[in-house]
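Here the complex is missing a single protein chain, while all its other protein chains stay put.
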Amino acid sequence: MASAFAYAPAPESRSVVDIAPSYGLFIDGEFTEAADGKVFKTVSPATEEVLSEIAQAGEADVDRAVAAARKAFEKWSALPGSERAKYLFRIARIIQERSRELAVLETLDNGKPIKETRDADLPLVAAHFFYYAGWADKLEHAGFGANPRPLGVAGQVIPWNFPLLMLAWKIAPALATGNTVVLKPAETTPLSALFFADICRQAGLPKGVVNILPGYGDTGAALVAHPDVNKVAFTGSTAVGKEIARTVAGTRKKLTLELGGKGANIVFDDAPIDQAVEGIVNGIFFNQGQVCCAGSRLLVQESIHDELLDSLKRRLSTLRLGDPLDKNTDIGAINSAEQLSRITTLVEQGEAEGAERWSPACEIPSSGYWFAPTLFTNVTQAHRIARDEIFGPVLSVLTFRTPDEAVAKANNTPYGLSAGIWTEKGSRILAVANKLRAGVVWSNTFNKFDPTSPFGGYKESGFGREGGRHGLEAYLDV
Amino acid sequence: MPTTAPNAAHALADVTASDGTLRRFLHGLPGVDAVGLEARAASLGTRSIKTTAKAYAIDLAISMVDLTTLEGADTPGKVRALGAKAVHPDPTDPATPSTAAVCVYPDMVATAKAAVAGSSVKVASVATAFPAGRAPLTVKLADVREAVAAGADEIDMVIDRGAFLAGHFMKVYDEIVAVREACGTEARLKVIFETGELSTYDNIRRASWLGMLAGADFIKTSTGKVAVNATPANTLLMLEAVRDFRAQTGIQVGVKPAGGIRTSKDAIKFLVLVNETAGEDWLDNHWFRFGASSLLNDLLMQRQKLATGRYSGPDYVTVD
Partner (left out) sequence: MSDRLSVLKTYKLYVGGKFPRSESGRVYEVTDAKGKWLANAPLSSRKDARDAVVAARKAFGGWSGATAYNRGQVLYRVAEMLEGRRAQFVHEVADAEGLSKSKAAEQVDAAIDRWVWYAGWTDKIAQVVGGGNPVAGPFFNLSSPEPTGVVAVLAPQESSFLGLVSVLAPVIATGNTAVVVASERSPLPALSLAEVLATSDVPGGVVNVLSGRTAEIAPPLASHQDVNAIDLAGADDVLAKELEIAAADNLKRVLRPQPVDNWSETPGTDRLTAFLETKTVWHPTGSLGASGSSY
């Protein structure tokens, strides 16, 4: 923004975090090398700087970790719930203590703005552990029978978009209910999970209760296929989710999947317009749009299309893209070169299909992976950019004439994770919310998360819920 | 830069043709979601303004202060001291900008005028039976004319909140128009809504448009005399209103949050709101003001800290 009031750089200090040159796998309470000695590098997507070298888990390591988790399960599940609760409370507190360090770490490894890791990711991570800690000794009151039992060893595979938050969503309910876990973080963002391993040690968590196996897709595949895993939880792409569903078919493994989305953000002509603009921006540019529940399809009532687009473009022009560690940065880096090329390909396809592309003037840093906030107008349901999950800062704008048409278009997708409704008319909110086939509906707000609030999808966005009382079910033998 | 027109001869002129059209227009403005508005204001409040940006912001903020004394105990001595402070806020550093104005009761205008003579500092006066505004229109207009006659450059009027809350929008409108006339061509008019009494954000948005339609040069949050005065959220809302009003009519209107802004940190947050909502056209004391008294000393202490690297103390700024 070329204003007289140019904000000077305000970088968060990197010195609060000390990243070692290399990290091992975390198995049975110890950091250890991979059996085959394999390693991979994790880089900062904002600068392409190598941050650390990470042990890469193979099948033998999966075996070892599952065995450790199995061994730990007997004692862990037999602990009084009140004791398990105290371990989780400890973890929650240590996360709060170390939250600035973890926020900086996450920003370095993921590329998302410090503003988000500091104000969204980390507070939610601590809150999630705090919430499920309290459930550990109250499970018999949760509505799953008088004596709900844990499943055993949980194999968990998480994505790179909210590395530590997704870890919290997986590990907190699993441990609260008495399961032990083997978790595979994403290959581009392994660091915060390994720091979490250290937090487990600080909390005195018994060995083997939490095991962390960095690696690629094959590590995850080996984990979910492992015969001694009782529960599989996955967050990631729909394609991989389907593969996992096939893998566990015919077994007794309990499965929960939190997959892709193509969320509709529906703006009616009587919307609180300034807040709707904020909600649209938050819906698609939060975390560079690398959010499964992103409001990536803007459905705007035709009668206010031009007015809304003017406001939206004006607002996008104020977004600040750049150094993720700068406290004033709104848009950080794309997580990886691979993801950047996926976004680029889909956007080029959008242009080729005749949609109109617009981005605000913004300077793109010379190194790292970046993509300017982008919106497409003249998009129809037939365009690929209106159907495929782009998982980037790209908004497709479509119009509708009536509430029925809005609902029909919003639901016209194999996904069903999130949706937004903007109108000042209460009955319309309730009527539309009722008809939307989506697991989370935000009315006059967007992208709000809370540990007490169940999150998860309809249709090809997956099944099972994370968060709230509902989130316990995924880890109980019910 | 667009300039303020003294009347409503613009795209929205027929909105005020009758009580009915005005009511329909004001009720047809987009609603405000309180949580979303406050969240946006809070989010802009997390901007980190450092080094050069901070120095710029502090000087800009000083230049935007309407240095105010509005007490029953105001004396000529007090007002003269205030005037001197407005002209030279920091006697130790002549590079410190003057404030935008001093703001006093009408009977102190002449004294204030003399105190700031020869400087860029304007004299603003709260007229119209400030702060309650509960006086006959004739009395209010006389109040305004006296202040203007005494040399006031700016008049800060209060709207009739009772009429507004009773739904008599045309009455409020007519009164602003009358005051506007009483200001003549010399004085700029700031219209105070007393947002704390209007209570809802929807009301604040309606009042903003009502005031602008009636010819306000500035819209102003508060008198500083009630429990809730300027907040980031209500100021953000009014900045959206002036932004949208200019887009529709070409007429630029200023904004003045008043009451409760005491620290540099707060003031900078408001400037961020201006910068990212109305835009840089408003980053000038012709278009944005702070109604404040104690704020100035905090700005001065921060200014000294930036210049010297040491934290300053209250003994190093003047008490007036």
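In order of appearance the chains are A and B, and numbering begins at 1 in each one.
As a working rule, a contact is a pair of C-beta atoms (placed from the backbone, for glycine too) under 8 Å apart; a residue touches a chain by one contact, two chains touch by 3 or more.
Since we're looking at a predicted model, the values are computed, not measured.
Visitor: With respect to the chain omitted from the figure, which of A:259, A:291 or A:375 is a touching residue?
Guide: Of these options, the touching residue for the absent chain is A:259.
Visitor: Among B:25, B:130 or B:201, choose the residue that contacts the chain missing from this document, as touch is defined above.
Guide: In the full complex, the listed residue that touches the missing chain is B:201.
Visitor: Identify the residue among A:211, A:301 or A:443 that touches the chain left out of the display.
Guide: Answering carefully, the residue with contact to the hidden chain is A:443.
Visitor: Which one touches the absent chain: A:61, A:106 or A:460?
Guide: Of these options, the touching residue for the absent chain is A:460.
Visitor: When the complex is taken as a whole, what residues of subunit B touch the one chain not shown?
Guide: 33-36, 38, 195-201, 204, 226-228, 231, 233-234
Visitor: For subunit A, enumerate the residues touching the unshown chain of the complex.
Guide: These residues touch the chain not displayed: 127, 143, 238, 241-243, 245-246, 249-250, 252, 257, 259, 414, 429, 433, 436, 438-445, 448, 450, 452-456, 458-460, 462-463, 465, 468-470, 478.
To be clear about the criterion, only the chains that are shown with their structure count from here on.
Visitor: Averaging over Cα atoms per chain, report the distance between subunit A and subunit B in Å.
Guide: Subunit A and subunit B have C-alpha centres separated by 44 Å.
Visitor: Could you list, by residue number, the parts of subunit A that touch subunit B in their complex?
Guide: Within the complex, subunit A contacts subunit B at residues 3-10, 115, 119, 270-275, 278-279, 318, 327-328, 424, 444-445.
Visitor: Where on subunit B does subunit A make contact in their complex?
Guide: Touching subunit A: residues 30-33, 35-37, 39-40, 46-54, 56-57, 60, 240, 271-272, 275-276, 279-280, 283 of subunit B.
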